[in-house]
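Heads up, one of the protein chains got dropped from this complex, but the rest are sitting where they should.
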Amino acid sequence: MAGAARGAEPSSTNIKEGPAVISVRFHGRGGQGAKTASRILGTAAFSEGFTAQDSPIYGAERRGAPVSAFTRIAKGPIRERGIIICPSLVVVADASLIGDPAARVIEGIDERTAVFVNSPLTGEQLHTRISLPGRLTTLDLTEVAVRELGKRSALSALLGAVAGRLVGLRSESIDHAVAQELADLGVDASIIQRNQTAARHCYEAVSLVPVETSVHRGPGPTPLRVPAYEPPTRGTARITAGPNSAIRSVSGWRTYRPVLRPDLCNGCWLCFANCPEGAITIKPDGKPAVYYPHCKGCLDCVEVCPTDAMTVERETDVTNK
Amino acid sequence: MDQKNQMMMTGNLAAAWGARLAEVDYVPAFPITPQTEIVEALSKWCGTGELNARFVTLDSEHSMMTAAGAAAATGARVFTATSSQGLLYAFEVLYTVAGWRAPLVLVNVSRALASPITLEPDHNDVLAARDSGFVQIHAETCQEVVDSILLAYRIGEDPLVCLPVLVNLDGFGLSFTREPVRLPEPEAVRDFLPPFRPAHLGFKASAPQALGTAVLGGSTYSYFRHQIHLASMNALRVHEQAATEFEQCFGRRYDVVEGYRIEDAEDVLVMSNAFASKGKAAVDAAREDGRKVGLLRLRMIRPWPADAVRRALRRRRAVAVLDQNLSPGQGGILFQEVAACLYHDPERPRGLCSFIGGLGGKNISEGEFHAVFEQTAAAGKQGQGIGPVLLYTEAEHREMEQLQFLAHDLKTGR
Partner (left out) sequence: MVWEPRIFKDLHQIPRVEHVFPGTPLCAGCGGLESLRLAAKILGNRVVYVNAAGCFTNLASFPFTPLDASWLYTTMGSAPAGAQGVRDALDVLIAKGRLPKEEDVTVVVLGGDGSTYDMALSSTSGAITRHLDFYYFCYDNEAYGNTGVQLSPATPYGARTTTSPCAVLHPVGAMQEKKDIFEIWRAHNPPYIATVSPRFPLDLEEKFTRAAAYQGPKLFLGFAACPTGWLFDPAYTPDVARLAVECGFWPLKEAINGMVTHTYVPKLSPVENYLKLQGRFRHLFEPTLQKEAIAHIQGSVNAYWERVNLAERTG
């Protein structure tokens, strides 16, 4: 792979000589493929002869929680590491992430940042619902994934293809990178082919917005403030305000939500007993109620319900949390 | 010598007495040579009721340190002891309990590290722990062992510090060596050492807390890790105050460093722990020969008493650091620390010399000290540094050749 790549001539017009770097930040939920997308983009850029760098960042959160991944592409050496604060392009795998403060999607976005959002809405429609200063483009990748791959969460190839198109990489490079990265993950050849087909479709279908390289500009020295000693009541990693995790909303983790049909509920409490998160409470009438800010959308309650009173609805509206 | 109220005791027994006089609540233990006598004595006293504490033998030093830290985090005054391989087996827990800001006293009886496995002392074990967050006090005499343990509780439990403290004594050189020790009166110790009532520790039903939680992100981690540094630095002035009160209570004075015939010394030898006694004798001998030398003994290793070291060593012609440890590929560990704190002093010594001696308990003879002083003086005159130089004699070399012959070259006729 690498041997072939070294001889290749850089093709893109977006990527400039010198210190200019295209910085792409992917936002997804654990399991959606943001990390693999960042690798597909990195491998594709590398195969076209660019210098590339890709890396994920993990928090303590698990599958379903916000994750981000980064790809940098340049003609020369890349002298940056770690998180991307001022991205050229932001790729959002799940529109619900935009309103989730933990995801930090909007960080560093200004009017020159290109932003791609996986959404059935157009960029204009999305603009009316959420305020994002960047140049917005959208495509319903989830619909493509469900149609072509039969899975709602396997978005890596699609995200990689969209990002590759927007930064100006060739379709063949994406094709090759999808194959390589998914094979590395142990994905079967037949499924890789379906991913390549879906990726080509997204590569063609996405509406283009300009992506600008960024040059790191130093605004002068940052004011430093060395912390002072605190007594160990506060000077060690210690929590006395527990249980305080309940103030966090995990709504954004959901792709689907459980909805109770009270007329079908027999009041057995199986859903209450089996909710891992304790998001289901029992009302005074003995019937359960889902408290959505605490529901991660695992749908265990739907699965255990003996009367099918718990039904499933897809989360669509980014603001309806 | 005033022998009233003095007893002959080993360094190990003195360590046990330190814990007994501090009226500790809990002693988690695990045996290891040359420390074992300490926990044997404490076990006996816990059994007779002379010490009102719970004694528990754990399954390893790793567990022992965890139990020690957890008990301190619950609000008990805790004492424990280990040595060498045991300290390293407990290593991750040292960082953990320092992060909890759980004050306790851990005595380390220094012993060189395997491999090759041996029993005699050097300081690679205790200095490996220097970055853990533990305050470290290194003792020269059996008297200093018991006194340092009392000081250790006083300093570690101060709200400005709240850190565990490691008190080091050398295996054999102190651990099994008896000398006169004056035990402080229990009543006076109670006046000197207030009861342990930490504000941030304890697991009470009415006031739950999560301690030692995970953190996300470098800025949160940096904040708490830096707090350990600030707490450790606070220990310098807390020690100063405690030492003054200790002197008032017990008539003995301890500072973070100890100078011996240093006032007018041209050249200074820097040492720590029990062999510093031999260094002092060597200074006396050299003085008789007309050499103006002195000795600086490092007593507090963490926090690093940079100002005190600098004050003691500036304006000297030459300084020699005799490390009883070896960082392979670098040299002496304390040499680096001494050198770093002298760098910006405009009157720093002209010569800075590094000697490695006493590894695995190897003796340092009078003649070797003599050689050290001679080379150090020469380095000072020429304004250059030397070392690291391993103190190893011609005779030892010949003996080693004989052992190699027996190990490899002897024809047994088999």
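Residue numbering begins at 1 within each chain, and the chains themselves are lettered A and B in the order written.
Note that in this section contacts are C-beta pairs under 8 Å (C-beta built on N, C-alpha and C of every residue); 3 or more make two chains touch, one makes a residue touch a chain.
This one's a predicted model, so the numbers in the text were calculated from it and none came from an experiment.
Asker: Thinking of the whole complex, not just what is shown, which of B:M9, B:A53, B:C142 or B:A282 touches the missing chain?
Answerer: Of the candidates B:M9, B:A53, B:C142 or B:A282, B:A53 is in touch with the missing chain.
Asker: Of the residues A:C86, A:L270 or A:A289, I need the one that contacts the missing chain.
Answerer: That would be A:L270, which touches the missing chain.
Asker: For subunit B, which positions touch the chain that isn't shown here?
Answerer: So the residues of subunit B touching the unseen chain are 25-26, 28, 52-54, 56, 58-60, 62-64, 66-76, 78, 92-93, 96, 100, 202-206, 208-216, 220.
Asker: Residues on subunit A that touch the omitted chain in the whole complex?
Answerer: 30-31, 59-65, 186, 237, 239, 241-250, 253, 268-270, 272-279, 281-282, 286, 291, 294, 296-300, 302-304
One rule holds for everything that comes next: only the chains that are shown with their structure count from here on.
Asker: Please tell me the distance, in whole Å, between the geometric centres of subunit A and subunit B computed from their C-alpha atoms.
Answerer: That gives a centre separation of 52 Å.
Asker: Using the touch definition up top, name the residues of subunit A that touch subunit B in the complex.
Answerer: Going by the criterion above, the answer is residues 59-60, 226-233, 235-240, 242.
Asker: Per the contact definition, I'd like the list of subunit B residues that touch subunit A in the complex.
Answerer: Listed in rising order, the residues of subunit B that touch subunit A are 99-101, 159-160, 162, 198-200, 207-216, 220, 223-224, 226-227, 230-231, 234.
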